[in-house]
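So, subunit A:
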Amino acid sequence: MYNLMNDWYLNLAFSALLIFIGLYCLLSMRNLIKLLIAVEVIAKGITLALIATSNARGFILTGQSLVITFIVIEVSVVAVALAIIINLYRHTGSLDVKKLTKLKG
Partner candidate 1 sequence: MNIETITILAVFVPIIGSLTIPVAGLISKSFRSVWSVLLGLATALFPLLLIPFALSGNSHIFGRSLIMGMDFYLIVDGLSVFMSIVSSFIGMLIVLYSIGYVSHDENQSEYYLMVLLFIGSMMGLVYSANLIFMYLFWEITAICSWRLVGFYRDKIHILRADKTFLVTFGGAVFMLFGFIQIYGYTNSFNVFDMRGTLIPGSAVLLILIGMFAKSATVPIQTWLPDAGVAPSTVTALLHAAVLVKIGVYAYARIFNYTFAMPQAWQVAIPILAVISSIVAAGAATVENDLKRILAYSTVSQIGYIFLGLSVMEPTAITGAILYLLMHGLAKAGLFLCAGIIEHNTHTKDIRQLGGLIKTMPITAVAFLISAFSVIGIPPLGGFFSKFMVILGTVKSGNLWLAAVALFTAVMTAFYLFRVFNMVFLGEAKVTAKEGTNSMLFVVVVLAILSVLAGIFIAYPMKLAQIATTQILRIGL
Partner candidate 2 sequence: MQILYLISLIGIILFSVLAILFKDLLKAALSLMGASVFLAVVFFMLKAPYAGVFEISVVAGLITVLFVSTIGLTRGDANGGESRLSGIIFPLFFIWFVIIDILIMYALLNQYPATTSANPESGTFGQAFWQKRTFDLIGQIGIIFAGVFSVLALFRKKDKDV
């Protein structure tokens, strides 16, 4: 029987959608925290793709290991990013990415 859950392409399509949503936000939004949320959305797309792939190929155990490691990485990145954002906010009093153009040229 056809199993939606095992349909690699379906899952990949959804994961691609998530990545797209994240990228769209990254390109168009201005709030720093929003951008970080967008990165998280992309990360979700990646985890979905990883799990879906390993599930479809029968390597779900390894897949889970990868995802768990990835989540740890994600947390670290988010933590560092948020720390930077807080520091930036202290400096500029703003969370607008368009104002972060001191470095250019």
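FYI, a contact is a pair of C-beta atoms (placed from the backbone, for glycine too) under 8 Å apart; a residue touches a chain by one contact, two chains touch by 3 or more; residues count from 1.
Per the selection procedure, all candidates are chains of the complex that A comes from, given by their letters.
Just so we're clear, the structure is a prediction, and the values are computed from it rather than from any experiment.
Although all of 1 or 2 belong to the complex, subunit A touches just one of them, candidate 2. Interface residues of subunit A, counted against candidate 2 in their complex, comprise 3-14, 16-18, 20-22, 24-25, 28-34, 36-38, 40-41, 44, 47-48, 51-52, 54-69, 71-80, 82-87, 89, 94-96, 98.
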